[in-house]
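And then subunit A:
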Amino acid sequence: MKVLVAEDDPYTRRGLAEILEAEGYRTITAKDGREAIVLVECEKPDFICLDIMMPGLNGYDVCRAIRKQNPTVPIIFLSAKSEEVDKILGLELGADDFITKPFGVKEVIARIRAVTRRCLASRPPAPVTSFKMGELEIRPDELRAHRGRQVIELSLRDVKILELLHQRAGKVVDRNTFFNECWGLEHIPNSRTLDQHIAQLRKRIELDPQHPALITTVHGLGYRYDSAKCQSNR
Partner candidate 1 sequence: MKPKLIIIYLLIVVVPLALLGGLSVRMARDEQTMMQQRFRELLTEQLRDIDTTLANLLATRERSLQHALELPDFETARLRELVRANLLIRQFFVLDPKGKRVHPPATGPVTATEQDFLERAGQIWKDQQQFYQTSEGASDHGWYVWFWGNGFNLVYWHRNHAGSIVAAEVDRARLMADIVAALPEAGAVNGRIALADSTGTTIYQWGNYVPGPTEQPQTTLALSAPLNSWRLSYFAATTDFNRHAFWPLLTGIGAVGLALTILAIYFYRENTRELRNAMQRVSFVNQVSHELKTPLTNIRLYAELLENELPKTNRHVSVIVAESQRLSRLIANVLRYARPRTLHKAPGNVDSLLLSVIEDFTPALAAKGITVQFTGNTRTAVKFDADALEQIIGNLLSNAEKYAPGHPIEITTQQTGNTTLITIADHGPGIPPGRCADIFKPFYRLSNQLSDGVTGTGIGLTIARDLARQHGGDLTLLPTVTGATFQLQLPS
Partner candidate 2 sequence: MAGGTYGVPRIEILDHTLTNFLQTSYHFLTIDLVSWCLVEQKGNQTVMQNKPQLLAVLALALATSVARAEQIKVTTALGRPVLLADERQTTYLKIGLTGFSGTVMERRTPVNVAIVLDRSGSMAGEKLRKTKEAASLAIDRLNSDDIVSVIAFDDKVQVLVPATKVADRASINDAIAHLTPGGSTALFAGVSKGAAEVRKFLDRQRMNRIILLSDGIANVGPSSPSELGDLGASLIKEGISVTTIGVGADFNEDLMTQLARRSDGNHGFAETAQDIARLFNAEFGDILSVVAQEVTVRVRCGDGIRPIRTLGREADITGQTVITTLNQLYANHQKFIMLEVEIPATADGRSRDIASVEVSYANMATHETDRLRSSVAARFTSSQRQVLDHENTDVMAAAIELIAVINNDHALSLRDAGKINEARAALIDNSVFLDSNAERYKSDKLRGYKAENLQQADGLSNEVWSTTRKGMRGGQYSREQQQSY
């Protein structure tokens, strides 16, 4: 999924881009309203994070412009001037959400995931169906995994990784494949990135992160998911 981040402050912009990248989104950035409009036109992102207070064209105007072209693309406003964000204005402009500054990482992730869910839900073709890995039911359209009653939030990348492993169940998925599938062509992460990510993922979905059952490390090659059947076979 592609996300446009329009924000004039460079640190905030890069910070947000990093968070989104970590989540597994392809991120493009714009530093002012005009650039944003052009990029929306060219790149056609899946959703947009829009700062309101930008030099030149402000977020509202950009929103209106974007809406003229595309009435459905989700837009999240990053509002610094909280008191001006009226419900009416927001509704009128068709924003999907607001994040007020200063925001925390968790807040951002939560909102983005929520928007992604909506995107996935509304998007044709047929929504991706859920699949199981062991007792874990992964619902890609929800960006969640369920184990019984437990609900685990997943990032997009998490979902992609799990999907990949699930698809090649029993087979080793090498690093490059991961990079290609889950990180996109722009990124050339090092292997540490992948390992870190897998480690983080394990912490969340494994019953016992130290002794992972779902994602098995294959040293030097990559990782592998063994289905229960496979596991029981070992």
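In the analysis below, contacts are C-beta pairs under 8 Å (C-beta built on N, C-alpha and C of every residue); 3 or more make two chains touch, one makes a residue touch a chain; residues count from 1.
Basis for inclusion: all candidates are chains of the complex that A comes from, given by their letters.
All figures in this text were calculated on a predicted structure; none of them were measured in a lab.
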(message) Which option touches subunit A in the complex, given 1 or 2? Just the number is fine.
(response) 1
(request) Within their complex, state which residues of subunit A touch candidate 1. (result) 9, 11-12, 15-16, 18-19, 53, 80-87, 90, 98, 100-106
